[in-house]
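What follows is one structure encoded as structure tokens, with my remarks underneath.
A protein chain is absent from this complex, but the other protein chains hold their places.
So, subunit A:
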Amino acid sequence: MSSAMIDLILQATLDTLYMVAISGLISTLVGLPLGVLLYVTRPRQILAKPVLNQALSVITNIGRSIPFIILMVAIIPFTRMLVGTSIGINAASVPLTIAAIPFIARLVEAALNELSPGLIEAAQAMGATPWQIICKVLIPEARGGIMTGLTITVVTLVSYSAMAGAVGGGGLGDLGIRYGYNRFNPTIMLITVVILVIMVQGFQSLGDYLVRKSDRK
């Protein structure tokens, strides 16, 4: 294999990591609070706001029900507005982030739902404010579950970022489509897939390690 090809593969790997990192980070920053909000505004919860909860829930479900490939195309005007272009890794990071936010939110909500209601009750009995309950009880106690959810999200982002390649998003998916598929180069296709597999394994192992470290049960 030519050194130019190796450079291409290396660059594509870095591009994929970049997209996953950017979209993973931003979607966590938005999705985590959204997931907490989805949980605490439920009826009979510490900040019960049934109407707001319903609204957030519907929005989250809409976000989750749009197929990624359609979402990517549908929000092109928004992407252009944000990063000035609709192709390349920065442009691909926008739909990736948008898709991951409701995903993370639901996983965070599910992680919080696993906690014993007794913990909240105990904190309330100690005179904790809702904010204190969220920061000192809910998030720390659910961090194992949240970590699991983030691992799932990152792994999903790796495969979604490959899908972004189909519309010129850059990264390993782009490489696989253009060189592997369009130019009938099975070696490149195989290498891309192997790298993606290794990447997913790596993220999963890292996630598992962090979950183990944070779980005291």
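Basically, a contact is a pair of C-beta atoms (placed from the backbone, for glycine too) under 8 Å apart; a residue touches a chain by one contact, two chains touch by 3 or more; residues count from 1.
The working rule: contacts and distances are computed from a predicted model.
Peer 1: Look at the options "TonB-dependent receptor plug", "NADH-quinone oxidoreductase subunit J", "Methionine ABC transporter ATP-binding protein" or "Cytochrome c-type biogenesis protein CcmF" and return the one that UniProt uses as the protein name of the missing chain.
Peer 2: Record says "Methionine ABC transporter ATP-binding protein".
Peer 1: Using the touch definition up top, pick the residue from A:A122, A:L190 or A:L206 that touches the left-out chain.
Peer 2: In the complete complex, the chain left out is touched by residue A:A122.
Peer 1: So which of A:M19, A:M72 or A:V137 would be touching the chain we can't see?
Peer 2: With A:M19, A:M72 or A:V137 as choices, the missing chain is touched by A:V137.
Peer 1: In the complete complex, the non-displayed chain touches which residues of subunit A?
Peer 2: 43, 116, 118-119, 121-129, 132, 136-137, 140-141, 143, 214, 216-217
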